[in-house]
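Every protein chain but one is kept in place in this view of the complex.
Then we have chain A:
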Amino acid sequence: MNSRTIPISVDPVQTVLDNGLKDLWYPVCPSGFVKDQPVSMKRMGRKLALWRDGAGQVHALEDHCPHRGAPLSQGVILGDRIACPYHGVEVRCDGMVTKVPGSPGCKLEGQHAAKAFHVKEAFGAIFIYNSDDYAKEPKPLVLPEELTSDAYSNFLCYAEWRSDYRYALDNVMDPMHGTFLHKQSHSMSEGDSKASFQVRETDNGFVFEKVGQRGINFDWTEWADTGCHWMRLEIPYPKTGGPGGNFAIVGCVTPINAELCAVFFWRCRKVSDWMRSTWRFLYRNRLEARHWAVLEQDRIMMEQMEPDANSRENLYQHDIGLVRLRRHLKHLAEEQVEASGS
C-alpha cells in the first residue's frame, strides 16, 4: 500500500483485482529488458528487482532490501544473489538473506526476509509467478499451440498503455470493435457489423464468437486459464500477406499500477518453409508497422477512457464476452480472498 494514501475502506476483492490475481504467471517484460545489470520495474502493484546470473537465468525479488528497504536493483549481482547497494546485505533469489556484512551472525542472516518470485523465460518474454508464498510450488506455465508448436512462427509485440489493465482485457474480449475502430485497417474492413454472438465453453475458459461468421474479420476471441491468463484471436490476412494460415494473436495483459498496464501480443502465423521466412521478412520490413498502427488505435482509445468509464455503461449483446470475463475474474478474486482468510 502506498503510504501517501489513507484508504477509508479497502475492499480486498477489489485490491486483488486491481493488482492482478494471485498464483498465476504474468509476462512482465520482453527478455531483452534484463541484460547484465539489475532492472527495477513495477508490476502487479509491486516494485520488482530483476537480474540475470552468469548462466543467463533471470531472478526476481521485491525491489526492497529486507534490512532498510533500499532498492536492491541498485545493487551488485552475485550470481543468484544480489548485494544491496546501501549496506551490502546479500539476498538470494529465494528471498533468504545470506550475509549481513555490517553485523555478521545477526538474526537477519539465514532468514527468508525478502519477497521472492518464481521466474520463467519463454517466447521472448520474462514471466513472473504472482504469489505471496515462494515456498508454494508454482503451477506449470502452459501457453497455446500458436506459441509452442513448430508449425507456427511468431513475433512478440510489447507495449505499455496508460490505462487500467482491465480496459485492455475488455478490448480483446470485444471483437466487434474491429469492425468500427479498425475499419480503415489493412485487414478488418469486411464482415457483418451487426453480428450476433455466442459464448462457447472450452476446457480452460471460453470462446466468444460471432454466430455464422468465421475467417472474415475479427470474428472470435478466446479467453483461457492455463496457469497464465491468456487470450487468443484470429484475423484473416489480406492476399498480399502471402500463402499461409490466418494471422493469430495470443495476448496477455499485466497490470503495472492503476494507470499503466503492460500488453503482450504475440503475432503468430501457421507457416512453414519459404512461406515462413518470407512472412518473417515482410513482417520485419513492413507488416509490423501496419500492425502497430492498428494497435495504436486501441491504445489511444484505451488511454482516452475515463478511469471510471466502466462504472456507467449500457451494455448490449456484443458485450456478453467481456461481461462474462469480468464476472469470472471477480469470482476468482473472491475465492482467493476467501482462501486467504481476510
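What we mean here is this: a contact is a pair of C-beta atoms (placed from the backbone, for glycine too) under 8 Å apart; a residue touches a chain by one contact, two chains touch by 3 or more; residues count from 1.
Definition applied: contacts and distances are computed from a predicted model.
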{"item": "Omitted chain, identified by the protein name its UniProt record gives, among \"ABC transporter permease\", \"TusE/DsrC/DsvC family sulfur relay protein\", \"FAD-binding protein\" or \"Recombinase-like domain-containing protein\"", "value": "\"Recombinase-like domain-containing protein\""}
{"item": "Selected residue (touches chain absent from view) among A:L24, A:L72, A:L156 or A:L332", "value": "A:L156"}
{"item": "Hidden-chain contact residue, picked from the options A:T278, A:Q297 or A:N310", "value": "A:T278"}
{"item": "Sole residue of A:T240, A:S272 or A:Q304 that reaches the chain not shown, by the stated touch rule", "value": "A:T240"}
{"item": "Omitted-chain contact residue, chosen from A:L260, A:M305 or A:I320", "value": "A:L260"}
{"item": "Interface with the unshown chain - residue positions in chain A", "value": "30, 155-162, 238-243, 260, 274, 276-286, 288-289, 292, 299"}
